[in-house]
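Just one protein chain is left out here, and the rest sit where they should.
For subunit A:
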Amino acid sequence: MKRAIPVLALSVAGLVPVWIYSPGAAHEGEINEVAAAPTQEQQQTQQQTVPQTTGSAPKTTGSAAPKTTQQQQQQTTQQQAQNRTVSGPAVNTSEGTVQVQVTLQGTKIVDVKALRAPNSEPTRMALPLLKQSALKAQSADIDTVSGATATSDGYKKSLQAALDGAQ
């Protein structure tokens, strides 16, 4: 038991930098948001990481309207109460050091951020925001088909041709 106390103390001491460490993304206060609607702050992060993409986007977007600082702070306070974050170990890979931070709501993972990724600022990872499932085949009543075909031979045999001829 006596030995456990310094171990525990050291563990807590080790966690302190993790708590103090606040990557840019942690201030956003919109942990549950999907990547499709980044805040202004996030966009700035992306611009730093991948220069000359977001800035020269072909289309301006209304959906990415930045939130006010006050709203962000309120959300941050609320979500800090519900969510907890856990940082993984720093792992050396052939591409560089990677460290990941997971945000949990209860036992559910709601977000994953890379605290450290090769050649980049702390950034949001898009992949965990995608739902993963197994491919299924189905037939259903539909109005049109995406991915039908690009060739005329293929078209003649396609579902879309059947739909076009159906009316």
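By definition in this document, contacts are C-beta pairs under 8 Å (C-beta built on N, C-alpha and C of every residue); 3 or more make two chains touch, one makes a residue touch a chain; residues count from 1.
In the analysis below, contacts and distances are computed from a predicted model.
**Q** Missing chain, UniProt name, options "ABC transporter permease", "L-lactate dehydrogenase complex protein LldG", "FAD:protein FMN transferase" or "histidine kinase": which is it?
**A** From the choices "ABC transporter permease", "L-lactate dehydrogenase complex protein LldG", "FAD:protein FMN transferase" or "histidine kinase", the unshown chain carries the UniProt name "FAD:protein FMN transferase".
**Q** Touching the hidden chain in the full complex, which residues of subunit A are there? Just list them.
**A** On the subunit A side, contact with the omitted chain comes from 34-38, 50, 52-53, 56-59, 61, 63-64, 125-127, 129-152, 154-155, 157-161, 163-164, 167.
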